[in-house]
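Let's look at subunit A:
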Amino acid sequence: MKQAVLTGEHFLTGDVACAEGALAAGCLFFGGYPITPATEIAERMSERLPEIGGTFIQMEDEIAAMASILGASWAGKKTMTATSGPGFSLMMENIGLGIVTETPCVVVNVQRAGPSTGLPTQGAQADMMQARWGSHGHYEIIALAPASPQEIFYQTIEAFNLSEKYRIPVLIMSDEIVGHMSERVSIPAEKDIVTVSRTAPKGRKDRFKPFQPGPNGVAPMPAAGQGYNVHITGLTHDEKGYPVMTVEAQEEMMARITGKIRRNLDDIIRTESYRLEDAEIAVISYGVSSRTSLAAVDEARNLGIKAGLLRLITVWPFPEEQIRQLARRVKKMITVEINLGQICLEVQRCAGGRIPVTLVGHAGGTIISPERVVAELKEAVSS
Partner candidate 1 sequence: MEFWRVPLDAHEIEVTKGIVYIIEDRCKGCGYCIEFCPRQVLEFSPGFNVKGYHPPAAVKPKECVNCHYCEIICPEFAIYSVEAPFSDQPAGVLP
Partner candidate 2 sequence: MIETASRIKQPEHPLDDLLRTDRIPHIWCPGCGIGTVFSSCLIAMKNSGLNLQKMAMVSGIGCSGRAAGYVAMDSFHTTHGRAIPFATGLKLGNPELNVVVFSGDGDLFAIGGNHFIHAARRNMDLTVICVNNLNYGMTGGQMAATTPHLAKTTTTPMGNPEAPFNLPLLAYAAGATYISRWTILHTRDLTRSIDTALKRKGFSFIEVLSPCPVNYGRRNKEKAFDSLKLYQDKGIIKNGANPSEIEMDFEKGITLGDFLDVDRPTCIEQYDKTCRLI
C-alpha cells in the first residue's frame, strides 16, 4: 500500500494538485467522466486511488458520475468527481439530490469558456452563477475558488472538511488556467493536515433520525449497512427521512438545509485582503483573476493609486458582510472575473448603490491582463 499523502516538494499542475489534495483529505472514491480540462484529475485518481485502497470508476456520463459519488458517500466514503462546463450542467440534478439528502461530496468544476461546448481548452469563470443556482429549487451551497496549484491542494482538503462538517456537496470552481498551470506545490506531513469526518450517530439505532440536526444544525450521518435502516429520498422529507407532502414539511426542511449554512457563515466564509487598509478603490476578484488583480494593485500603487484587493476564497455563500463593510470605506469597486458580469452583480447588490461597482471581464478563453485592470483603476481615479 502506498501513501495517501505525498509529503514533499512537487511541481504539479492544478488538476494533479487537486487530486493529491483529495487523497490527503481522505477521499477514497472517485466517479468520473473524461472532459477537457478536468480529465487530468480523473487520470491521477485512477492511478492513485487503487494503490491506497480506494476505488476509481469511470462512469458512462457525468450524470452517473455524480450519482455514483452520492451512493459511495452513503456507503461511508469521502467521495469526489471532477468535470467542466458541459458535465457540470449534467450533474446539476444530482447535485440537488446531494443537497436535499445532505450528502457530503466534492465536485470540481475546471471551468472552460461556454456556453455549450464553447472553448474546451481555454479557461473562463462563467459558471459561477450556475454553481450558485444551477440545480432547481432554492438552496444554499458552498463553492471555493482556487488561484494556484498550491491553493487548490489546500482548498480540496478544505472542501472535503466543509462537506463532511455540513453534510453538503462542496464545489471547487477551478478553471482551465489554474488546472493546467504547473507550479511548485508543497505537501505537508500527514500529521500536519487537518481532516474532518462526518459525525457518527450515537444512541439507539431504531430511534435514529438521519435529518435531526445536531448542535451546529447538522445531523449525524450513518453509512448503509450499519443497521440504522435509514430512508433517504429526494422528496420533501421530515427528520426521519420520510416523504411528507405538505407546505409545513417543505418549510421545515428548507429551514434545515439553508439554516445550517446561513447560521455558520463565519465558519465557512474565507476572504483575503491585500493593501486594503488605506485603499480608495477595491478590486474584488477570485480564482485565477485574483492573480491578475494582485499584479494590477501593485502596479497601481506604483502609480500612486490607492488600490487594494479583496480576494474571495469562498465565493458561495457570498461574503456579503465583508463586501458591505468595504463599500462603506472605499470610493469605488472593480470586479475582475472571466465572464461578462456574474459575481459583479453580487458585489453591486451588496454595495447597495452606495458606490459605483464596475466590471473588468471578457467573454472567456484567456486570462485577463493586469494592464486592463490597471487601465480601469486609472480611469476610476480620473473620473
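As a selection rule, all candidates are chains of the complex that A comes from, given by their letters.
The definition used in the following text is that a residue touches a chain if its C-beta (ideal position, glycine included) is under 8 Å from a C-beta of that chain, and two chains touch if they have at least 3 such contacts; residues count from 1.
On a predicted model such as this, the values are computed, not experimentally measured, just so you know.
Q: For subunit A, which of 1 or 2 is the touching one in this complex?
A: 2
Q: Could you please specify the touching residues of subunit A with respect to candidate 2 in the complex?
A: On the subunit A side, the touching residues are 1, 29, 31, 46, 50-51, 55-57, 59-61, 63-65, 67-77, 79, 93-94, 96-97, 223-235, 242-243.
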